[in-house]
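Here the complex is missing one protein chain, while the rest keep their positions.
This part shows subunit A:
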Amino acid sequence: MTSDANAHQPGPSARLTYSDFEFAIKAFLHQTRHHTPWSYVEYSPRRGQPLQGYLTLTKLVHSHHTSSGAPSTTTTTTSTQVPGAATIDPADQLLLDELAEQLDDIPDGDDHDEDNDIVIQQSTNLTFDYLSVNYHIVFSPSYQVPVLYFNAYRPDGTAISLEEIYESLVPEEWRGAIRNSGLNGGISQQDHPVLNTPYFYMHPCETVPLMETILQSNSNTTTAGDGPSYLESYIVTWLSFTGQAIGVSVPTDM
């Protein structure tokens, strides 16, 4: 299958070439510009090769975990670490406490006592238990489809475990199905193809059959001469299936 194959094929294909993909994500970017702040990031896949791109989105989500592992509340936790952080080494905790005591004694022109009236740190409607989730839509040359990569971080920059991903990102009704997906998809992990650090991703082996089914049923209902419009709606369609299991969706009015 050459890169020109799609241009000459009579109908839409679930498999994409890289240029199809780039067209599709740019269309998607335009479609969502008033709804979700996706960004386009360029990178050089190999020296001397033209730049390629992928989409990124950062979302803040409520975390189910506090540092003690208890279900989160909307008030601050009682340890020295960032709420929702992983368990801290006792030696480090000792050091942190020591530092807090030590530094408290040093005068710093910091009249925080007087200022406490003016500072509202907490509120019943405020939570510190949140995660920052990065979503990336990257092209997979081997599967020839988009792949959804993601990672979630606590406010101090530390990454969370797969278990926490399930707790915080996967809607409850989906968890069983995703965990047991076995051969048919599910959450997996590998080095991000561009950033080369470990990222979770939704396994793409389900994507082609799924998209084929949809494109098939769409082509039965659309008129001829629609041309490449399937590429324009490819990402919306794909993401609405792939993303809902992992907390990113497409606005319903699109």
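Simple rule for what comes next: a contact is a pair of C-beta atoms (placed from the backbone, for glycine too) under 8 Å apart; a residue touches a chain by one contact, two chains touch by 3 or more; residues count from 1.
One rule holds for everything that comes next: contacts and distances are computed from a predicted model.
Asker: According to its UniProt entry, is the unseen chain "Ubiquitin-like modifier-activating enzyme ATG7", "Hamartin isoform X2", "glyoxylate reductase (NADP(+))" or "Exosome complex component RRP46"?
Answerer: "Ubiquitin-like modifier-activating enzyme ATG7"
Asker: Hey, which of A:L96, A:L210 or A:V236 is the one touching the hidden chain?
Answerer: Of the listed residues, the one touching the omitted chain is A:L96.
Asker: Suppose we count only contacts with the excluded chain; which residues of subunit A make the list?
Answerer: 32-37, 39, 41-42, 58, 60-62, 64, 67, 74, 76-83, 85-86, 88-89, 92, 95-97, 99-104, 106-112, 114-115, 117-121, 123, 125-128, 130, 132, 153, 155-159, 168, 171-172, 180-183, 186, 188-191, 197-198
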